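Below you'll find the structure, written out as structure tokens, and then a few comments.
Note that one protein chain of the assembly has been removed; the remaining protein chains are unaltered in position.
Let's look at chain A:
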Amino acid sequence: MKYTVNEKGYYGKFGGAFIPEMLYPNVEELRTRYLDIIYEAGFQKEFQKLLRDYVGRPTPLYLAKRLSEKYNTNIYLKREDLCHTGAHKVNNTIGQILLARRLGKQKIIAETGAGQHGVATATVCALMGMECVVYMGKIDMERQRPNVERMRILGATVVPALSGSMTLKDATNEAMRHWINNPTDTHYIIGSVVGPHPYPDMVARFQSVISEEMKKQLQEEIGNPFPDYVFACVGGGSNAAGAFYHFLNDEHVTLVAAEAAGHGVDSGESAATTALGKPGVLHGSKTILMQTDDGQVVEPYSISAGLDYPGIGPQHAHLFDVGRAKFVSITDEEAMNAGIELSRSEGIIPAIESAHALAAMNKFTFEKDDVVVVNLSGRGDKDLETYIRWGKY
């Protein structure tokens, strides 16, 4: 249990709830009620049914034969890319909207970077007939136009975040401000394992279905629930949190988190948080954060909009701090090459986020009988334009 949240809302020295008093009643309501609500039998029944019939779970665990041959080992892909809406994000939005209804909330707000979480939120709001406002950085709206229109088709209002650098961190700021202004009727569906306690733990629990299924599927496939490695990409880190969750206490399972190095860790254009960051407070929790010496948050860069975040979830900060997970930095080029490699060898075009996890395998030497699971968190349809601009295929 030493890797999960303690009763004060901390993971080691990270976590907590660093929020203005105006948000305290909302966050406190969540904190005192989330576990009772999400483990209540009726909730679980509804949640599991939607995950099966609406999201399409369990997602396959696929032995990637040609990729395995190349690495001379056994590589399995956890196919979160086959979830409805094209990524793991919907596992969390289904859970949170069911929770919001039980809290009696009528309206939903969310932040989004690349638009995947925004689409997943707009989707469940349409499903439940709830009003949905999504904040998105003005610059991200321009670079992710198809996702903006997807949200609008689904009935959501997309509000441009015009403050700061007009990207994900500013969209998050705007969503928090909206919540301060509308404290009673609105639930804020945070899209990653970030934010004040209990969000990081709550989102990790909703995403933990990923590693729960991996264990069952590995047991069936190879007669052993434990892989030797689990690879996942980390922006805020929700897919990684879900993929690591049920292996945290099994120290013989090597957990690998792939961060976006952009043009290179030392290029000044990167989102490699653990390589470049220091402990600090952002969006309600103490974590590792890319910042100036003066404590101003630095705007990160990655070719992948989903990894373009200056912090990581507090649990990941802890896993890094105590050495439970290995963090590796993957450049744009390494990720794009890995994405094209998977497309050619397995017929699967991955999201560029997930391509970072695939590329991270190159930093390791595997044994022939190792079992390696890569969490393929999303599909590449949304990234076609980036692939086309990249051009080297």
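Convention: a residue touches a chain if its C-beta (ideal position, glycine included) is under 8 Å from a C-beta of that chain, and two chains touch if they have at least 3 such contacts; residues count from 1.
As a convention for this text, contacts and distances are computed from a predicted model.
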Per UniProt, the name of the complex member that is left out, chosen from "Spore maturation protein", "ABC transporter permease", "Tryptophan synthase alpha chain" or "Cytochrome c oxidase subunit 1": "Tryptophan synthase alpha chain"
Contact residue for the chain not shown (choose from A:I38, A:L154 or A:V297): A:V297
Which residue of A:G113, A:G280 or A:P314 touches the chain not shown here: A:G280
Sole residue of A:R33, A:R177, A:H263 or A:K326 that reaches the chain not shown, by the stated touch rule: A:R177
Which residue of A:M22, A:L35 or A:I153 touches the chain not shown here: A:M22
Residue numbers in chain A that touch the chain omitted from display: 8, 16-22, 24-25, 163-164, 169-170, 173, 176-177, 180-184, 278-284, 289, 291, 293-297
